[in-house]
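Following this message is one structure expressed as C-alpha cells.
All protein chains of the complex are present and in place, except for one that has been dropped.
Here is chain A:
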Amino acid sequence: MFLEINNLIDVKQTERLNGWFAGISESSVEGSFLVHHFLSHSLKTSTPVCFVALSQSFGHYNAISQKFGTNLTTQKETNKLVFVEGLKLLGNTCCKDCDKGDNPIDDKSVLTNLLQSISTSYKELKEKNGCSPTIIIDNISVLTILGFDTRDVITFCHYLHELIHEDIGEKGCLVLYASNGKQNGDDQMKILWNWMCHNCTVTMEVCGLATGYCKDVHGEIAVKHRHSLTKPGKERRMQYKLTDKNIVLFAAGMSSAVL
C-alpha cells in the first residue's frame, strides 16, 4: 500500500472504498503497481477481496504482497480473499482448444462462467465478512488480446459494475486494470478504455515519459475523479519513481534527480 497514492486519490489510510469503480490504464509502462496498491489497501482496511488474476499466477501476487506485509495465503485461509486463477483457467482452455477439433470452446460461455464464479465468490465473501467486497481484475485487456469480442468484454465489465451496486446501502468496489492502446493505436483497447472512462468514478492513467526511459522518473500518473456528485473532477498529474517497496510522487519536472 502506497501512502502517496492514497493522498493522490484523496483516500484516508483506513477508508474503505465503497461504491468506487476505479479504472487503471497503462500505456508504454507497466501500471500494475496500482493493482497491488488496491489489493493491499483493501486487505489492510479489512475489506474482503475477490481477485481475478488473468495475467499472472498466484505466486507472483503473493511475492509482491509480502513486500507490503500481507500474506495472501493466510488471507485466503481466513476467507478474506478469493483468488481466481484466471491464467490457469483460460490457459487451459487454450490448450484444450487443440485437443478436440470438433468441440471449439464458445467464447461467450467462458465469460459467462467466469462471471458466474466471480459473482458466487462475491456473495460468499459478503456473507462471511459482513461487508461488501472489492473486486479486482488484472488485466481485463487480456480478454481482448485473446480474441474475445470487445462488445462481450464490455458487457462482462458492465455486469461486474452491476454486481457491486446490487444492494442498497453499502456498495462494493470494482477495480479494473487495462491497457488503453494509445501507444500503438490498438482500436479495440481504446474502445474498452473509453467505456471505462465513461463509467468509472475515478480513472488513473499511467504512461511513460514522452522523452523516453529515465532512470529517476519512471512515468506519469494522471488521476481524475469523474463522479461529480461526490468528488468534483479535476485532473491531477504527477510523475513518479518506483523503488523496491515504495513510490515517490512529484510534480512534473520536480524529480530530486533534477533539482
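Going forward, a contact is a pair of C-beta atoms (placed from the backbone, for glycine too) under 8 Å apart; a residue touches a chain by one contact, two chains touch by 3 or more; residues count from 1.
Going forward, contacts and distances are computed from a predicted model.
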### Query
Which name from "Geranylgeranyl transferase type-2 subunit beta", "Elongator complex protein 4", "Acyl-CoA N-acyltransferase" or "Glycosyltransferases" does UniProt give the chain that's left off?
"Elongator complex protein 4"
### Query
Out of A:131, A:145 or A:191, which is the one that touches the chain we can't see?
A:145
### Message
Given that one chain is not shown, which residue among A:42, A:179, A:203 or A:239 touches it?
### Response
A:179
### Residues of chain A (touch criterion as defined above) contacting the omitted chain
55, 57, 59, 63, 87-88, 90-92, 94-95, 97-99, 101-102, 104-105, 139, 141-142, 145-147, 179, 181, 183-188
